[in-house]
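Structure in structure tokens, see below.
Missing here: one protein chain of the complex. Every other protein chain is in place.
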Amino acid sequence: MTPAPAYSPAELMAVNAARLLQDGEVVFVGVGLPNLACNLALRTHAPNLTLIYEAGVIGARPERLPLSIGDPTLVTGATAVTSMYDIFALYLQRGLVDVGFLGGAQIGRYGDINATVIGDYAHPKTRLPGSGGSMEIAAFAKRCFIITPHQPRRFPERVDFQTSLGHGPARRALPGSGPQAVVTDLGLLRPDASGELVLAALHPGITVEQARAATGWPLQIAPDLTTTAAPTAEELALLRALDPDRIYLK
Amino acid sequence: MTPAPAYSPAELMAVNAARLLQDGEVVFVGVGLPNLACNLALRTHAPNLTLIYEAGVIGARPERLPLSIGDPTLVTGATAVTSMYDIFALYLQRGLVDVGFLGGAQIGRYGDINATVIGDYAHPKTRLPGSGGSMEIAAFAKRCFIITPHQPRRFPERVDFQTSLGHGPARRALPGSGPQAVVTDLGLLRPDASGELVLAALHPGITVEQARAATGWPLQIAPDLTTTAAPTAEELALLRALDPDRIYLK
Amino acid sequence: MPKLTDLASAIATHVHDGDLLYLAGFTHLIPFAAGHEIIRQGRRDLTLARATPDIIYDQMAAAGCARKIIFSYMGNPGVGSLHVLRRLVESGALEWEEYSHFGMITRLAAAAAGLPFLPLRPTGAESLAAVNPAYKTIPDPYGGPDVVALPALHPDVAILHVQRADVHGNAHLWGILGEQKEAAFAARRVILTAEEIVDEDVIRRDPNRTLIPGLIVTAVCHVPHAAHPSYAQGYYDRDNAFYLEWDALSQDEVRLHAWLEEWVYALPDRAAYWAKLGSAAHARLTPAPRPSGEVDYGGYA
Partner (left out) sequence: MPKLTDLASAIATHVHDGDLLYLAGFTHLIPFAAGHEIIRQGRRDLTLARATPDIIYDQMAAAGCARKIIFSYMGNPGVGSLHVLRRLVESGALEWEEYSHFGMITRLAAAAAGLPFLPLRPTGAESLAAVNPAYKTIPDPYGGPDVVALPALHPDVAILHVQRADVHGNAHLWGILGEQKEAAFAARRVILTAEEIVDEDVIRRDPNRTLIPGLIVTAVCHVPHAAHPSYAQGYYDRDNAFYLEWDALSQDEVRLHAWLEEWVYALPDRAAYWAKLGSAAHARLTPAPRPSGEVDYGGYA
């Protein structure tokens, strides 16, 4: 038996996010770890993913790692480029997107996401960038994944502002099923039948207590709690080739 | 004094329609006589007209006379080509079009146009092609011109179906001012203050009685009735060069 | 996933009796070959939607494929009436549903955007609204004048002819674009016929030219000259002579059915149709070259 390869928390999250994607899906991609996860999935078990970038680029073949979602390397050699209105109306709202990636400063107990403000909206303690497209990704993508480090301040019981809806009653008005997995550096949270995020899997070597300590509400444990498989040497090699300067994998 | 040149009724109408256009205007063009009138105006007093074709073509430079509104000769060498939705929404509805041309089987006393049906709608005596874009041209173009031969069956007091609105009460809901001139082979009709089409001008050699006999309602005469200037030799030469095979000028 | 198949298989698999079809294209790129294949395969009870039914729906109706027509301009462009459709409507043998162009295209645009309806400013559609309950008047929630609403139109199948596509269905179109994009995004299934099937790299060299992305395409078929007597910008001209000929032909039931027999039923496919047209027609319809020039996308490594 060869020893399990060493990996960073970011690599661990990217690998686990990649494994959530199914071949043939249409994925709405952000920069950073979601971009790495999607490109890893493309090179392993999901060669027929279609990647759509918010900037209007479909089927990008970037020659370098893009810093921003609107990088010119995403355009050259892509399959199609369309307008922002079309991306949101003809793709997202039309229901063509299977998976969307979301992020934010706070993830609440029922999967609500805050990317808008810490404190009072009218008198912000910390003003964050705001929704961008994440409100409609959460509304329209058939399901969503969140990638985020596991820290108590990132997982409050209630978010200060609902930038993207989780599994509250208002979810019923939306076609998408909302956040179906939160990939952290400790494990995976998934919504239970009530919509509450519960601990569904732990990464190798992580304990339930560590996950509970890093969560701002009394974290429930799924009855079928599993342990994720460690990243394989092949996954890590492919991932590192995608980010040779370790901009996102640091 | 050189003798006035001879001209056909179609030539007479095309020349008089051309004279109604003002330099710098944006004109929504149909095939046939409107197309010839616009291209004549471009070559005489209105070199800065912008011609928009319903098919989505802006600034066409056709190398031949197009049979249909969607001819490929309108595209090659044009300034821009856009979608049908954009032409109707971003140009017409947005209010960018100064002048539209309309036609139809019947023109009513108040400028209503019927291009839909003769007889009952549900049990048509004669089914005509229908609105196409003429309903929205009549609604949104700042003003409209109609070119049509002057015959009683074409000028009934009331049309069988209102394909495009004239100057009835419903006109108030529309941004465009509606039909501002009907160019016939006898003269010009224009709406009076009440919106009724009245005889505003006679072509050289035509009498009021001839116009009245060719109109299906008691035709009123404008207090400032004028006589149009006969087509000039220059106008006729330019016009005939645009339609050398006399497809529309016959 | 490659979606390349032959047209007969695509029609057999994806077009069913009773479907609502939208054969797209404003004058340009009208998918005549697909229409003829539908006639050959004997589809029935179709609802045929098109802003401009053009000759193709006249032919499909003459062959007995149609139960209903949805349209905004039922004419032979630049010529006059579509006589088959006109006779069927006048005799009560064909249902119809009617809009203006903007209304018709708005229905497709709403469906393409996944919306239940889209608003228009009032267009003076009172007469049409009196006979078509799809027209609704709704208030402007910001206090302005009322607007008109029209509901989404979702074809079961949209069929588009395109100039070039790759095997995934990513397609470049140029020239008049009509309602091609809206019809494709509005539909449940999309069939493309293409003048050329090109390497994926040809598409990827100019991604802004891609009007139809492969991800919405169900099947793509290589069918050169599929648009005749309509045209494909840069490939062949509109056959105006045929549009004029159809005006007379379609008014004579005997000639009409003889034409269908000779040019549709008796031929296996579009290649045979084009060959039968003959080299004089091919030459007459061939345009001179007018290259677009290039732009540079830049390499960013």
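All chains are identified by letter, namely A, B and C, in their written order; residue positions are counted from 1 within each chain.
To be clear about the criterion, a residue touches a chain if its C-beta (ideal position, glycine included) is under 8 Å from a C-beta of that chain, and two chains touch if they have at least 3 such contacts.
The model shown is predicted, which means the values in this text are computed figures rather than measured ones.
The residue touching the chain not shown here, chosen from C:V131, C:V167 or C:V202, is C:V202. Looking at A:V15, A:A55 or A:I206, the residue that reaches the missing chain in the full complex is A:A55.
For the chain missing from the display, the contacting residue among B:A17, B:L40, B:V75 or B:V117 is B:V75, taking the whole complex into account. The missing chain lies against subunit C, touching residues 114-121, 136, 138-142, 144, 147, 149, 151, 163, 172, 174-175, 177, 202, 205-206, 208-209, 233-235, 237, 287-301. Touching residues on subunit A toward the chain that is not drawn are 31-32, 54-57, 66-72, 74-77, 81-85, 88-89, 92-93, 116, 121-136, 138-140, 161-165, 170-171, 173-175.
Where subunit B meets the omitted chain, the residues involved are 24, 26, 48, 50, 57-59, 61-64, 71-73, 75-82, 89-90, 93-96, 140.
Everything below uses one rule, namely that only the chains that are shown with their structure count from here on.
The minimal number of chain-to-chain contact steps leading from subunit A to subunit C is 1.
With each centre defined as the average position of its C-alpha atoms, the distance from subunit A to subunit C rounds to 40 Å. Computed centre separation for the pair subunit A/subunit B is 58 angstrom, with centres defined by C-alpha atoms. We define each chain's centre as the mean of its Cα atoms; on that basis subunit B and subunit C are separated by 29 Å. Shared contact sites, meaning residues of subunit A that touch two or more other chains, are absent. The set of subunit C residues touching two or more other chains comprises 181.
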